[in-house]
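The structure appears right after this line, and notes come after that.
In this view, the complex is presented without one of its protein chains, the others remaining in place.
Read from first to last, the chains carry the letters A and B; within each, the first residue is number 1.
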Amino acid sequence: MQIKRKRVQAVPDRQDDILSLKKSSQALEIWGRLVRNKTAMVGLIILVVLILTAIFADYIAPYGYDDQVLDDNFIPPCAEHIFGTDNFGRDIFSRVVYGSRISLQVGLISMGFAVIVGCIVGSIAGYYSGVVDNIIMRIVDIMLAIPSILLAISIAAALGPGLRNVMIAIGIGSVPQFSRIVRASILTVKEQEYIEASRATGASDLRIIVSHILPNCIAPIIVQTTLGVGNAILNAAGLSFIGLGVQPPIPEWGAMLSAARQYIRDYWWMLTFPGLAIMLTVFALNVLGDGLRDALDPRLKS
Amino acid sequence: MYKFILKRLIMMIPVLLGVVFIIFSMMYLTPGSPEDMILGENATEEDKQQLREELGLDEPFLVQFGTYIFDIVTKGDFGTSYTNGRPVTEEILQRFPTTALLAALSMLVALCIGIPLGILAATKQYSIFDHFATTVSLFGISVPNFWLGMMLIIVFSVHLGILPPSGFYGAEYWILPAITVGSGAAANIMRTTRSTMLEVIRQDYIRCIRAKGQTEGKTIWGHALRNALIPIITVVGIQCGVLLGGTVLVETVFAIPGLGKLMVDSIKAKNYPMVQGGVLFIALVFCVINLLVDLLYAYIDPRIKSQYQAKKRPK
Partner (left out) sequence: MEKLLSIRDLTIYYASGKRTVKAVNGISLEIEKGKTLGLVGETGAGKTTTALGILNLIPKPPGKIVSGEIFFEGEDLLKKTKKEMRKIRGDKISMIFQDPMTSLDPVVTVGDQIAEVIRLHQTNSPKEAEKKAIEMLELVGIPGERYNEYPHQFSGGMKQRVIIAIALACNPSLLIADEPTTALDVTIQAQILELMANLRREFGSSMLLITHDLGVVAEVCDNVAIMYAGQIVEYGNLRHIYRNASHPYTEGLFGSIPNLNDEAERLKPIRGLMPDPSDLPPGCSFAPRCPYATARCHEEDPAVCEIEPGHLVKCHRYEKAEEGEHGSATS
């Protein structure tokens, strides 16, 4: 009895194996191309270090992010405070370390939101061309007519300051771009014969979109998301800088820069390190995004 | 061609209406009442009621929106500033030239750096110069411009003391802000120029031009660059928008009394008609820039031009 059941299952099992083998070999090939790209690997390593920093911030940071020692304010970088201290005597290195949590959180959540909404909106527009497409794309055009940082500023101004509102503002501001990219890729994939074929077998629209169309336009979405996270971090820092973002004492990098601005003449370290942290993070994401684009579409690079 | 321009101008109207609608509804939903802002917290309930009627704040949303649009279209009136009672239009028009000049200077910086470097990197692909320029441009698109501005102040004003840190009184005051705002655009333009030029210089017609005995300089800077201009101009158009947005932050850094500074101050003061007017005005400028970019396409590429002309003919 047992043996018999095993045999019956053997066939579909093996098919699954072959299928997953095929998928994994493609992923391996892309991974191989990415690994060979040295600059992209630098970006990936920076990013991994950053994520680890964010996760283990409690262990890495020598002080708490809001430990004020007023007697120790404005200490230049030294052995004890390698990035120096700020006007409240807080350790800037610790604040930068904790700040990585905020920035990554803003970047990932706002882009996650933008990707999900953008995929839904873009899929609907691309798949059901005609009136629906027209209405959606006109709305997208309208949103794109406002420079993205301004759109984020307006939304943040309307919602009021705070971490959550920053993420919403930046997320909404990025939806139009994603909708556009998803729609464009769907339009190119839609006419392919395998879509026709699955339609002929009676698959539902949702099933066709989710299991056939989206996987085939995933490459531009991945690339755009990587670059988008970087942009989101930049914009979030900008919002905090003009007082619309994360509020003190939360150690957001942009907010740290905003607070440090009035000490620009005398205490350079207060400005330098949070800014460097932003630049390095965004740089890593941009480099990785470029590398992913080349790895996912080798035709582009010749 | 004129019909095409007219058609594009007409197409701009619904987009702008949409922009007005989005911004207006966002400000409408904003918590906090304008009467508190204008009259202060100690005002009596009667005064507030009177003001609400004066400003039409008792009307339903759509009526308020209609009035707002009507005033913009017929009188060019974007409302009244809560903080000083002046017309928003007047304030914007007074501040905008400063921002426009800053944006134009920054774009000039971006073009003068981005295009030549992009071309050189492409013609010397894989050289040390190429690697250097590509890496620098990657940093250029990764740096927050308000931070770059502050670092430039630390280096050039605080330590070297050769350029003024803020204000705007003469040409030297523009140098740091223009570099700050232009750096991101320069990096973006450089990257696009490089990748497009790499594609163009592999084309057959470039080989043909060399076979005619044309100099390398004219082949690259004349023929190849002209063919690469369409993607470059597209990026320049997009960067104009980014740049206008960027001025908002950078004007704060350098204390330049432009539209951006005005908007940041207005946001802090919850002066919403000002914010609303400012965003709308910049969106309008951006739309006009996009139209100009489309027209430039036709000027540069005869194939696009004949497409436009073909559309003109009745079917």
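Keep in mind that, in the parts below, a residue touches a chain if its C-beta (ideal position, glycine included) is under 8 Å from a C-beta of that chain, and two chains touch if they have at least 3 such contacts.
Worth saying up front: this structure is predicted, and the values here are computed from it rather than measured.
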*For the unseen chain, which displayed partners does it touch in the full complex?*
B
*Of B:Asn227, B:Thr252, B:Gln276 or B:Asn290, which one is in contact with the hidden chain?*
B:Asn227
_Residue among B:Ile72, B:Ala110, B:Leu138 or B:Ile209 that touches the chain left out of view_ = B:Ile209
_Hidden partner chain, residues of chain B it touches_ = 203-205, 207-216, 223, 226-227, 300-303, 306
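The rule we apply is simple: only the chains that are shown with their structure count from here on.
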_I'd like the Å distance between the centres of chain A and chain B, where a centre is the mean of that chain's Cα atoms._
24
*Which part of chain A faces chain B closely enough to touch in the complex?*
39, 138-139, 141-143, 145-150, 153-155, 157-158, 160, 230, 234, 237-238, 241-244, 254, 257, 261, 264-265, 268, 271-272, 274-275, 278-280, 282-283, 285-287, 290
*In their shared complex, at which residues does chain B touch chain A?*
14-16, 18-19, 22-23, 26-27, 29-31, 135, 138-139, 141-144, 146-148, 150-151, 153-154, 158, 165, 241-242, 244-246, 248-249, 252-253, 263-264, 267-268, 272, 275, 279, 282-283, 286-287, 290
